[in-house]
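One protein chain is absent from this view; the other protein chains keep their places.
Coming up: chain A.
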Amino acid sequence: MLRTASWPRWGRTLLARGLGSRRGGSAPDQNGKVSEIKKKIQSVLPGGAWNPLYDTSYLPPEHSDVVIVGGGVIGLSVAYWLKRLEKPRGAIRVLVYSRASTVLSVGGIRQQFSVPENIQLSLFSIEFLRNINEYLAVVDDPPLDIQFNPSGYLLLASEKGAALMESNVKVQRQEGAKVCLMSPEQLRNKFPWINTEGVALASYGMEHEGWFDPWCLLQGLRRKVQSMGVLFCHGEVTRFISSSNHMETRSGEEVTLKRIHEVHVKVDHSLEYQPVECAIVINAAGAWSGQIAQLAGIGKGPPGTLQGTKLPVEPRKRYVYVWHCPQGPGLETPFVIDPSGVYFRREGLGNNYLGGCSPTEEEEPDPGNLEVDHDFFQDKVWPSLAQRVPAFETLKARSSWAGYYDYNTFDQNGVVGPHPLVINMYFATGFSGHGLQQAPAVGRAVAEMVLQGHFQTIDLSPFLFSRFYLGEKVQEHNIV
């Protein structure tokens, strides 16, 4: 009946065309009309995507097994591993795409952490990145080139930090990272452009460290994950519909366990939203995970109790500056991290370098926008750079950008795993600047948690949410 309703419309346009212009060119019109008719018929037959009411293809589906909030590298990695580790099944996922910080990252990967779990995460991630074309291969698509520069990381330590660095390197070596300690003498020999004043010890990662192109990893993951059947959608999570149960623990105290039933996803630039019914929600929203957690009701309660423990992840703005310096260090420059917190690395082959510095607590910039403060470079970054590498006195700043860290104010390490009270929300966030390099491994860990109920390959139990309530910090000392 609807098809016949459309015939008069065509008839009218044909008539108008006939009256308006009688030029030649009606033959291509005929072909166009025929293919239009064919397309319409094909869409109506079973299997086509014809919706008689209105087109809702921009909305997420009404139902999904797992909803991953956050479409950056961590969210995509979780989706990839969920699809890869499932015994073959068709669990659908929906990704709610919010603003991702991934592509704004500097892109370094290192194993020089002090917490053993971080080292293991990086080690797996580098193995993933080295074999990226085996993991993320899609039929008929070109292979990925993440432009991995294995130049290593060079962490410099002053007198105060030398002992800590030694113990860290011991832990790293135990986990299997290849790191060597260098004295200032050896430093000067290997890197003549360095000014070793104030440096007591340096640790140099010899293998599996360097930097790569985060955008390429993101694209590769997105492509692969789409080919595995994950659904993407753009939008913003505005609400969680959940239900609570009052239960008693074994010791008799009352807890209220919550369960999320629906996620309301609002479409951009519109008031329209779609309730997505789901079984599991994964919070991989990066810098905005704190807001998402608040929407789910995490942290609503008297402070000091488990209900009142918020997710301590907030966005922190960090600047990255690019400069040009023809007399700078050569092609084998590692990713240098100064004891003052300034870091830089080589970028490309044209004597460009990029770097930055984490501001202290007092001078934290306002995370409301991504505007870059150039005075910060002049006042804080350049002097330290020039002091460490004398050639950088004559650098010329080219460009800069700002990105967000999903900064975990508690202990600057990631939060992975389920929430004890909101039963079906899993976290994969709060990595405070080293999320990109741990993304593949974290994705696998979260997927194992969802599918098997416990961590199998890398045990990330120190990173569970309950440490915020119990006060057990997993302090990472090597944070930039």
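Annotations
Everything that follows uses one rule, which is that a residue touches a chain if its C-beta (ideal position, glycine included) is under 8 Å from a C-beta of that chain, and two chains touch if they have at least 3 such contacts; residues count from 1.
By definition in this document, contacts and distances are computed from a predicted model.
Going by its UniProt record, the hidden chain of the complex is named "NADH-ubiquinone oxidoreductase chain 4" among "creatine kinase", "Large ribosomal subunit protein uL13m", "NADH-ubiquinone oxidoreductase chain 4" or "Nucleotide-sugar transporter family protein".
In the complete complex, the residue from A:Leu104, A:Leu311 or A:Met449 that touches the missing chain is A:Met449.
Interface note: of A:Glu36, A:Glu62, A:Asp141 or A:Glu472, the residue touching the hidden chain in the full complex is A:Glu62.
Taking the complete complex into account, residues 46, 51, 56, 61-63, 65, 86-91, 245, 247, 257-259, 261, 277-280, 418, 423-424, 426, 449-451, 453 of chain A touch the chain not shown.
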